[in-house]
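Here we show just some of the chains, and they stay where they sit in the whole.
Chain naming follows the written order as A and B, and within any one chain the residues start at number 1.
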Amino acid sequence: MDRMKYTVIGGDLRNVKLAEAIVSDGNQVNLFGFEKAGFETTLDEIEDLDAAIDDSQIVIGPLPCTNDNEVLNTPFHKNKIYINEVFRKMKKNQLFIAGRISDRITQMAKAYNVYTIDLLEREEMAVLNCIPTAEGAIQIAMEELPVTLNGSKILILGYGRLGKVLTRMLSGIGAEVWAEARKFSDLAWMKANGINAVHINDLDDYLGRMDVIYNTIPSRILNSDRLEKLGRECLVIDLASKPGGVDFDRAKLLGIKVIWALSLPGKVAPVTAANYMKQTIYNIIEELGV
Amino acid sequence: MDRMKYTVIGGDLRNVKLAEAIVSDGNQVNLFGFEKAGFETTLDEIEDLDAAIDDSQIVIGPLPCTNDNEVLNTPFHKNKIYINEVFRKMKKNQLFIAGRISDRITQMAKAYNVYTIDLLEREEMAVLNCIPTAEGAIQIAMEELPVTLNGSKILILGYGRLGKVLTRMLSGIGAEVWAEARKFSDLAWMKANGINAVHINDLDDYLGRMDVIYNTIPSRILNSDRLEKLGRECLVIDLASKPGGVDFDRAKLLGIKVIWALSLPGKVAPVTAANYMKQTIYNIIEELGV
């Protein structure tokens, strides 16, 4: 792939690590929006955003892109950066890549003739992000439990991407792993992958014997009735985005420990997360033939 | 699940094993169309097809259902059984299950008000069938090679269902496994599953160092140019359905051994194949609430 010029604007530590990783491949990166961060980085920050954008082929924004559909998510920048300002500065042949680009932002981009790509909509990014998520989820259980995961009985609710990656790692360290799903084809995959399969209709029979339950399903699967079936020592780790899959109040009443662990990749392995972002950006460039 | 009454008509050894497995779960099965088979079976065959159908809730046909869209595929029956005759005898609340039910047969069924389900269109069946296919594919390589698979360099072309199951088993016996795909998300899955990833654009660089290449892609990926890159000792096993993925003539000229291995489940593990059919039929019944 040819060397290219990038501008990275705002975001968190991952975006700094992303910039460093892109530079280490021989590309040029203008870094903007981290004056207040206090991260150690080998990169110089650029002070003139207009010049930075003007000088680059790819503009990389934050993940998530924005919290209010108006300003970029730049927690370490002293001023606000309005998204429409960025779009106004961009030329037609430049590319804007960021995370969770809302419909409203997409509309805005169209108005300015800016081509945008949502990193978090890329299937390979979604798959790769499951790796640090799974490792983080395992680390939490190791820290919380007075027993080893090896030999523990662990149930994963849901057998999508994260369920598959997590069950594989847990088996690899010697846990007894079950996974739950509704679709028979998911159960077939469990069988093919050597994971004990539980159909949702039979779920209630298994809850009582688990040492750890991970939830990956973003709907209230661990409701009040099901929580009552858990042993009091069972640790619940909810990996599902809002609203989560656990009746947290009920769990508290029952004395069941629940940890709701979100956004693990950036927390437990920012460098790895940044590398996956980099790889996905390179894939995008290769597909587009930029 | 309640006990039910089945009629199994024709097909190969798998259908006999299927009938036995259904009976062993406490159901009743009328077996028809195996007079000439010479299989050992503990089941009695029924002689009156009309009575058999009349007495059952589920009618199971062959896999594949038919070769000519007219008569059932009953290689071990002395006479022809016309599909429209079977449909005519069936009542509205009965279910016809078979493999590869063509559009033409589906039309015919509609005309007779018969509800049909194609077993081979079921996703869980497709996944499960990869297990005996992969084992059969491994057995072939073990029989052919003067080296162990453990430590051999093996490339799988394609990372769909079969590619996933096969790479997992090959890694499990200690082979060095690569997989090839075009989609970046497939490469992400290889990474997540611990398989060395090869993008199709880089495929040619890897062909020369492999001891075994398995193809799972039903298009001519191993064309003349690529075959020339293979070592002369490399064994090629093509698991793709017609037209296969190898330029067989060119391979022959080059002295490269190619084995085109089709329909492995029925050949290497008919009892397992029958059990997967049974499980899928039970899933269908549960979904339909028959």
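The definition used in the following text is that a contact is a pair of C-beta atoms (placed from the backbone, for glycine too) under 8 Å apart; a residue touches a chain by one contact, two chains touch by 3 or more.
Predicted model only: the values in this text are computed from it and were never measured.
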Subunit count for the whole complex, all chains sharing one sequence, 2 displayed: 4
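Operating definition for what follows: only the chains that are shown with their structure count from here on.
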Between chain A and its twin chain B, rotation from the CA superposition, multiple of 5 degrees: 180
Centre-to-centre distance between chain B and chain A (centres being mean Cα positions), rounded to whole Å: 37
Touch list for chain A against partner chain B, complex: 122-125, 127-128, 130-131, 164-165, 168, 183-185, 187-189, 191-193, 280, 283, 287
